[in-house]
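All protein chains but one are shown at their positions in the complex.
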Amino acid sequence: MSVVQKLGNVDRRIIFLLIALAVIIPLVFNISFMEHPTPIVQVIFDKIESLPEGSKVLLPFDYGPSTAPELEPMATAVTRHCCKKNHKMYIMALWPTGQAQALRIIENVIEEEFPDKVYGTDYVHLGYKAGGYGLINTILADLKKMYTTDAPGTHIDDIAMMSDIQNLRDFAFICNFSAGFPGLKEWVQFAGDPGDIPVAGGTTAVSAPLLYPYYPRQMLGMMGGLKGAAEYEAALVHQYPEYEFVYQRAIAIMGPQAIAHLVIIIFIIIGNITFFIEKKRQKKIG
Amino acid sequence: MRRRIPIIITFVVGTALILAMFIPHAPFSSLDENLSVYFDIIAVFAFILGGGNLIRVHLVKIQRKKVDWPYSIVCIAGFLFMLIIGFFKVGGPPGLRGDFLAEGSWFRFMFEAVFNPLQATMFSLLAFFVASAAYRAFRAKTKEATILLISAFIILVGRTPIGHYFTFWLPKQLEFLHIPTLANWIMGWPNTAGQRAIMIGIALGVIATSLRIILGIERPYLGAEK
Partner (left out) sequence: MYALQVWIGALLTLMIFSFLYKDNPFYKFAEHLFVGVSAAYWMVVGVWGTMVPNMLAKIHPPLVRNILPALANAEPEYHYIIPCIFGILLLTRLINPIAWLSRWALAFIIGYTAGVRFSRYLQSDFVGQIKSTLIPIVAVNDSGFSIGMTFSHVVLIVGVVCGLIYFFFSKEHKGAFGAASRVGIYILMVTFGASFGYTVMARISLLIGRMSFLGEWIGMILGWFS
């Protein structure tokens, strides 16, 4: 068998090993790069930055552990930003796993970094309700019809920051973290467009290209995948230099990401070279 | 009656919701709200149906000693354990009050220790298969495939920090060829154009199918039974 044929028939486990190394080595050596926000991400940052202090911001957590590596960094950065700007954060979930993911952000960001924030006054965890787009349709008209208590079980009327919330139109901004269905698309379709509410958010890189048609008229902005998260973190560090020495997860992971991408490109190039050489050889024989 | 009542239900519910869009006043507005709430509640029964079906399938597998039947015991054991500690809020605040995901509860521990790593790892396997597929199958056999490849390369490089180092040396007049700029341009314009065309096509399909379902022309819920 020629070298070209051997390359074309390489055991896939060797490819798996090379990809694993492409990820592990940059992680071990902490390779990272500078990031700069693109306009589609910067607009979300500018929106949260420009909202008056105390504005009501809805943060739906529509993802699970499978997509947390992409979405948790952006959720962390946005929540941090909202806390810095003293906005009132209303946390909810359309995904069952979103409720637990939101708890991680509450515990690791709000309670740990901003211990002065008071539950019920500065932030509230409304939890998960079933229904997906049906839920959005319900709470567009009447939020308290579905949310009769918060996640721990306190009556909704006993929570100070819920007193002036009737429906989704009472929110200044909806920033969704979505891994698929239901997610950012449904928030645009069922809340943003019919309710004329500014909607933006972060989504996995798989879903991001599909949502570009909504930008910028129906969707204010979008953080697409880990790159989007890294750009938001960069915008946050640029505006608030005190975060320069706080671990920014997405920026840290972009190094291994870049190396892995290069490895995949090399795989595709080698694959194509072997293909064309083999094709030429077959033509000569035939 | 077996076929007629579901068709009537679909027609009534679908029509009420469409009318509510055009007549956002009582009684249609409250009908829209109530139907939405009912939908949200019925969705939970779908989860229970899923759990019940899982038990049924795996019990049959165990009973008939099908291939890999011992693993069905693992599945059912995991299911029942998670269900019991979740429904009875074991380890959390005393009694049934409080959050089932409270710090210290067994349900929370199982979520963090078992569910979280299992789901995350299952999906991360795809990275290896994407790399293998890219190596074996991604070939520039035609003009269209070549365009696809070039677009993919620009995005793969341009959406990482390394993209900057490939073309930072370009003069100001050729700045538009800077890879990160190209990547952003591709996403913002040709990608948007293509995705928009697809979106409009899908929207037309959804609108047509919705009408057909509401009018009873298409009855996917009736199955194959006569």
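Each chain gets a letter, A and B, in the order it is written, and its residues are counted from 1.
By definition in this document, contacts are C-beta pairs under 8 Å (C-beta built on N, C-alpha and C of every residue); 3 or more make two chains touch, one makes a residue touch a chain.
If you're wondering where the values come from, they're calculated on a predicted model, not measured in any experiment.
Considering the whole complex, the residue from A:Leu18, A:Ala208 or A:Ala234 that touches the absent chain is A:Ala208. Contact between chain B and the unshown chain involves residues 2, 5-7, 9-18, 21, 34-54, 56, 68, 71-72, 74-83, 86-87, 95-97, 100, 107, 109-128, 130, 134, 144-145, 147-156, 159, 176, 185-204, 206-207, 209-211, 213-214, 220-223, 225. Even with one chain removed from view, chain A keeps its contact list with that chain: residues 13, 16, 19-20, 23-24, 27-28, 66-70, 96-97, 99, 127-131, 133-134, 137, 146, 148-149, 151, 153-155, 158, 188-190, 193-194, 204-206, 208-210, 213-214, 217-218, 224-227, 253, 256-257, 260-261, 264.
Everything below uses one rule, namely that only the chains that are shown with their structure count from here on.
One inter-chain figure worth recording: chain A and chain B are separated by 15 Å, centre to centre, where each centre is the mean of the chain's CA atoms. Residue ranges on chain B touching chain A, taken from their complex, read 29, 32-33, 36-37, 39-41, 43-44, 47, 97-99, 101-103, 108, 111, 115-117, 119-120, 122-123, 127-128, 130-132, 134-136, 138-140, 149, 152-153, 156-157, 159-162, 184, 187-188, 191-192, 195-196, 199. Note for the complex: chain A touches chain B at residues 10, 12, 15-16, 18-20, 23, 33-35, 38, 40, 64-69, 97, 99-100, 103, 107, 129-132, 134-135, 137-138, 141-142, 145-146, 151-153, 209-210, 212-213, 215, 224-225, 227, 254-255, 257-265, 267-268, 270-272, 275.
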